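Pasting a structure below so you can have a look.
All protein chains but one are shown at their positions in the complex.
Letters A and B mark the chains as written, and numbering starts fresh at 1 in each.
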Amino acid sequence: MPVLWLSLIVIAISVAVFAFGRQRALSASGGDSRGLHSLPVYYGANALMKAIFPAFGLLILWSLAQPLIIQNSISGMIPESALAEDANIGLVMSEVRRTADGLDYAIDGGFIDEATAENPNADVVGITQTLRDAGQIVTSEITQPILRAAQAYREMSTTMSLLMTFAVLIVALAGGGWGAMQSSRDFRARNVVEQGVLAILIAAASVAILTTIGIILSLVFNTVEFFRLYPAADFFTLLEWAPSFSGRGGASSLGILPLLWGTIYISIVALLVAVPIGLFAAIYLSEYATARVRGIAKPLLEILAGIPTIVYGLFALLTIGPLLMSVFGEDGTGWMGGGRSVMTAGIAMGIMLIPFVSSLSDDIINAVPQSLRDGSYGLGATRSETIKQVVLPAALPGIVGAILLAASRAIGETMIVVLGAGAAARLSLNPFEAMTTVTAKIVSQLTGDSDFASPEALVAFALGISLFVLTLGLNVFALYIVRKYREQYE
Amino acid sequence: MTDASMPSATPETRHKVSLVTPDARTQKRKAAEKRFRMYGIAGIATGLIFLVVLLVTIVSSGMGAFQQTFINVPVYLDAAKLDKNGNRDIDEIKKVSTFGYTPLIQDALLQQVRDAGIETPLEKRGDMKALISASAAAQVRDTVIENPDLIGQTVDFRILASSRVDGYLKGRVLREDVARDKNIDATHLDIVDALVPLGVMQKTFNLAFITGSDASESRAESAGIGVAMIGSLFMMLVVLVLSLPIGVAASIYLEEFAPKNRITDIIEVNIANLAAVPSIVFGILGLAVFIQFMHLPQSAPLVGGLVLTLMTLPTIIISTRASLKAVPPSIRDAALGVGASKMQAVFHHVLPLAAPGILTGTIIGLAQALGETAPLLLIGMVGFIASNAPDGIASGLLDPNSAMPAQIYEWAKRADPAYYERAWGGIIILLGFLISMNTIAVILRRRFERRW
Partner (left out) sequence: MNDMRIVERDVDTNNVKISAKGVQVYYGDTHAIKDVDVEIQDKTVTAFIGPSGCGKSTFLRCINRMNDTIDVARVTGDIRIDGEDIYDPRVDPVQLRAKVGMVFQKPNPFPKSIYDNVSYGPRIHGLARNKAELDDIVEKSLRRAAIWDEVKDRLDAPGTGLSGGQQQRLCIARAVATEPEVLLMDEPCSALDPIATAQVEELIDELRRNYSVVIVTHSMQQAARVSQKTAFFHLGNLVEYGETGHIFTNPTDPRTESYITGRIG
């Protein structure tokens, strides 16, 4: 692990310059730290900071850039003829990478020697066989151009890694040395170190931004790729979802509408379960319950929110499904063909959302000023009249916001629908029929065997971006409503 | 100003009625009040009933996974089959595959059945296959390879019974169902019924479920969650090591140093919205960035940890900021007043005071991450059968593994109902972890809660 070793060396350098910088500062003031501008430790920290951050920054940037640079120069080496059958540079490149990794592994394991691995005219069939024997995954016969590319790949990687090692070490030493040299009586080490710390804090805060950018970029790039292979109009308007399996021939129909319908239908069922129960629970907890009852019932309900969704998925699949089957299945009303259905997933999701609805509504109902309640009681209204005619109307915007947040949760929920809703995309009104959702299909398209570059896999990113936009829109809108509502009573 | 006709213009009967005897309308309203109150109680009761049903289902369906049926059988390790040349050469013994051991075990069990005098039409060695786990041969083989001197002796083994037998003893497999089952017959169950009182078959506590690894589809009886637990552990390590410092640093910046401007606003809105992004989207991010772009290994706990870190960060930032905000400004003023820099005031005074709150928030964030499944599906942490525990930290982080919730999902997908029991059992263990983490968080909060 050269990167690990490199990191350790950089850390060692940093520790050394820390000690050196501190020592220099102390000797500059004749061993009396009171003569210095800052505490001695800051002079050390200044040197350490200057050694470690540029070096690690370079290391990270280089590690990110190196594969891109190598990929660009290698992909030029692969002739058009080799591309013809596969028709995709990405696939060929992953083949190249696999072969290169395989060669590395085979050399480590002593299956072939360095010379054979670097021989551009080596026997391709023989090498393929050797790699297979060495336990490497080689999908097809390695062709001559791929082998050459792989060899070039290895060579470039080695050279660039070596270069990187030198560059990083030089940066660490130079930075650390400069920092240590700065140590003098009047150098304002503390201020410099604090600037550095502030920079770290800012960097940490921007991780959130980077995450969002990462999400958007990864979704957008792959979606664009998908729309290059598959018409966007079809994706948004087709009423059918029928991905073909590669190799069987025939084009896939990848329409989002049936999935969207399944998503929305299941979310509606979930909200029909969660909203009345959650809302009445919130009303009781905030308006009727004594402090004791509230202190017991509220945390108990919130346990439901802490249970992982996989548990609800299993509960849907193994408990709710069979239960519904016994009532609505063949032995009962006959509406239900199998345990997985919109109802199965919807009920489980509804149970999951109860505490979500109830605690949000509870907060919102509590924000309604007491003076409004007093006004109503003062007119001789009963509690329920006050709640129904004064408190709830006043809290309505907030409650709508809470329900929208719950809806966004329901739409983005994955495990419950993967286990409870079924796999067939259907446009039907029967809630006892199996349907599938956007999230469930993202999982199935990306975990199947289909190739990442195929439209059947890339469609998951288009689904992902639709999901992201939908939930983000709901959230922003809901948070806006809730914030407006809170401002009204502040 | 006043309407002249108003005084006593409305001869409402209600005014004449005494307060002590409520009129009909008031009674109706009181009834409505009671009804409404009942709806509230019903709402809470329904929620609590769901909770109870859920917990009872989990416990009643999952406890079985902690018990397993074993067969105590003396196996004659026939030298003629296991070591044909008789030189006890370990390399030659290793060449004998599990297929060489299976007949020995089946013979041994058949012998037991005969010795016990059980009347059964099953007289062939192969008939015993249905009773014995497919993993038994591997167990015997491992023992022999570890200690080749046992060859030629008769050794007592405690081997796993097949999952059908186990299911029969746990009441999951019923005699009626067996008719359609090609793996086992009613006659086998007769043998089981006869062997149980003799102590040959025993249902006992199954440590292997907690410590073991996943098994192939046909060997439900030997699957365990232990390796997935280690996968989860490594992921949580990554999450803790990354999200705590980053989250605290980000919160300190936003709460203490950030100027009130557009960029800060954007970061804040961003964090609030990230907290509500569906977890599956983080899985897509992990797949595209960490695996496709950075070429980090698939199914690795490192990647899982990175994805969960990004997912947990907003939670940790939100709770950390709340604890920083709870430290009164007077503390900062006091530090600044004795000449500390703002940075020193924050790191020497504010941060230590906020630490319990930060820790509580972090533990709750970790608990959330521990139960998360969807993103792990996309980075390939399911469908992989981790057979060995990792050797060290590097291998723990980089070697393919599963995670507890992903393992549970994997079991739930399998066709054999024996795996459902294990899925519920896995949930008991997972919930055990979550409950302990949340309890620690609550205790921390109670213990260190400070009122200013």
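One rule holds in what follows: a residue touches a chain if its C-beta (ideal position, glycine included) is under 8 Å from a C-beta of that chain, and two chains touch if they have at least 3 such contacts.
Being a predicted model, the structure only gives us computed values, none of them experimental.
Enquirer: In the full complex, which of A:213, A:379, A:423 or A:469 touches the chain missing from this view?
Expert: A:379
Enquirer: For the chain that's not shown, point to the residue among B:26, B:273 or B:438 touching it.
Expert: Spelled out, the listed residue whose C-beta touches the missing chain is B:26.
Enquirer: Residue by residue, what part of chain A touches the chain that was omitted?
Expert: 290-291, 369, 371-382, 385, 389-390, 393-394
Enquirer: By the contact criterion defined above, which parts of chain B meet the unshown chain? Give residue numbers in ascending order.
Expert: 1-3, 6-7, 9-10, 12, 14-15, 18-23, 25-26, 29-30
Here is the rule we go by: only the chains that are shown with their structure count from here on.
Enquirer: Taking each chain's centre as the mean position of its Cα atoms, how many Å separate chain A from chain B?
Expert: 20
Enquirer: Touching chain A in the complex: which residues of chain B?
Expert: So the residues of chain B in touch with chain A come to 29-30, 32-33, 35-37, 39-44, 46-48, 50-51, 53-54, 57-58, 61, 245-250, 252-254, 257-258, 266-267, 270-274, 276-282, 284-285, 287-289, 292-295, 310, 313-314, 317, 341, 343, 367, 370-374, 377-378, 380, 382-383, 394, 405, 408-409, 412-413, 420, 423-424, 427, 430-431, 434, 438.
Enquirer: Could you pull out which chain A residues touch chain B in their complex?
Expert: Those residues of chain A that touch chain B are 1, 4, 64, 67, 97, 190-191, 194, 197-198, 200-209, 211-212, 214-215, 218-219, 221-222, 276-285, 287-288, 297, 300-301, 303-304, 306-311, 313-315, 317-319, 351, 354-355, 358, 382-385, 387-388, 405, 408-409, 411-415, 418-419, 439, 442-443, 446-447, 452, 460-461, 464, 467-468, 471-472, 475-476, 479.
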